[in-house]
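The complex appears here minus one protein chain, its other protein chains still in place.
Here the chain labels run A, B and C in written order, and each chain numbers its own residues starting at 1.
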Amino acid sequence: MKVLYFAWLRAKVGTGEETVVPPEGVADVAGLVAWLKTLSPGHAEALADLKLVRVAVNQDYVGLDAPVKPGDEVAFFPPVTGG
Amino acid sequence: MKVLYFAWLRAKVGTGEETVVPPEGVADVAGLVAWLKTLSPGHAEALADLKLVRVAVNQDYVGLDAPVKPGDEVAFFPPVTGG
Amino acid sequence: MIRVQREDFDPAAELARFSGNGAVGGVCMFLGLVRDYVGEATDRRQDVSAMTLEHYPGMTEKQLEAIEAEARRRWPLEDALIVHRYGRLEAGERIVLVATASAHREAAFQSCHFLIDWLKTKAPFWKVEHTAQGDTWVEARDSDDQLAARWGQPAPDRR
Partner (left out) sequence: MIRVQREDFDPAAELARFSGNGAVGGVCMFLGLVRDYVGEATDRRQDVSAMTLEHYPGMTEKQLEAIEAEARRRWPLEDALIVHRYGRLEAGERIVLVATASAHREAAFQSCHFLIDWLKTKAPFWKVEHTAQGDTWVEARDSDDQLAARWGQPAPDRR
């Protein structure tokens, strides 16, 4: 599973992209977040307040209850500020 | 007093501009219209239905009760269709 | 700034003026063109080869200046431009350009929209369309009155 971080989340995690193999019980975004937070203090800080974080699975916006599976591309980032 | 006609009013009156000297009793747009309609069948036809006609005095939109006096520039035209 | 002219204009050159000011965050532009048909339903369309725009010299400029001044009162604009042509225009030719520049995109959008809506009901221009069936004076549309009225004050042209 590929996990991407953008903007200040990238800075906190310390990388913009990582390949991870979550344990078998991780089946949705919420579960993935809980597990990612155990990887490092940076991960924990970046994902501490999910009100500030948007999630996309395979480049579509999703909620915390969306399923995730091996091979997915999951991205975490702040609300967008383009335009 | 200079009187101007535009678009189809000009075609009906037969001229785009004329200098007129209305009789003394003519003091507002309504009085001027009544008098202009006596000048020719073309004038009468152009000014027959005032719902179709807009009026400007000295290049400002006015209503039928607006005063007119010698030296004024009075224009009659249909609702505008620019842009 | 407003300009009323017979000759064509270059939207690119007009736009270039708007980019120099560092306070500008958004530019909104509307460009009106001569369509090559009139009528809505496909089976009722008539080909338009050209149109002629008549105007009231002097009053046109006065009204456009008043409309621009009203826009500048209502929104914080860094710049505003209206260019309107008159005379004979072939299908596809440019008729009018309205552009506004502001620190904020919403002000740029609203003021530009306002300018064209008010212009449509206030500026003394009249179109005659040249079709194969002859020449026809274009009639003012109620929808244009409604679009102008949403900006608050009824267009004095229609009172």
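FYI, a contact is a pair of C-beta atoms (placed from the backbone, for glycine too) under 8 Å apart; a residue touches a chain by one contact, two chains touch by 3 or more.
Remember, it's a predicted structure, so these values are computed and weren't measured experimentally.
Interchain touches from the omitted chain, evaluated on the whole complex, reach A, C.
Across the interface with the omitted chain, chain A contributes residues 4, 6-8, 54, 56, 59-61, 63, 75, 77-83.
Contact between chain C and the unshown chain involves residues 10-13, 15-16, 18-20, 22-37, 91-92, 94, 103, 105-106, 108-109, 113, 116, 147.
Keep this in mind: only the chains that are shown with their structure count from here on.
Between the CA-based centres of chain A and chain C the separation comes to 49 Å, rounded to the whole angstrom.
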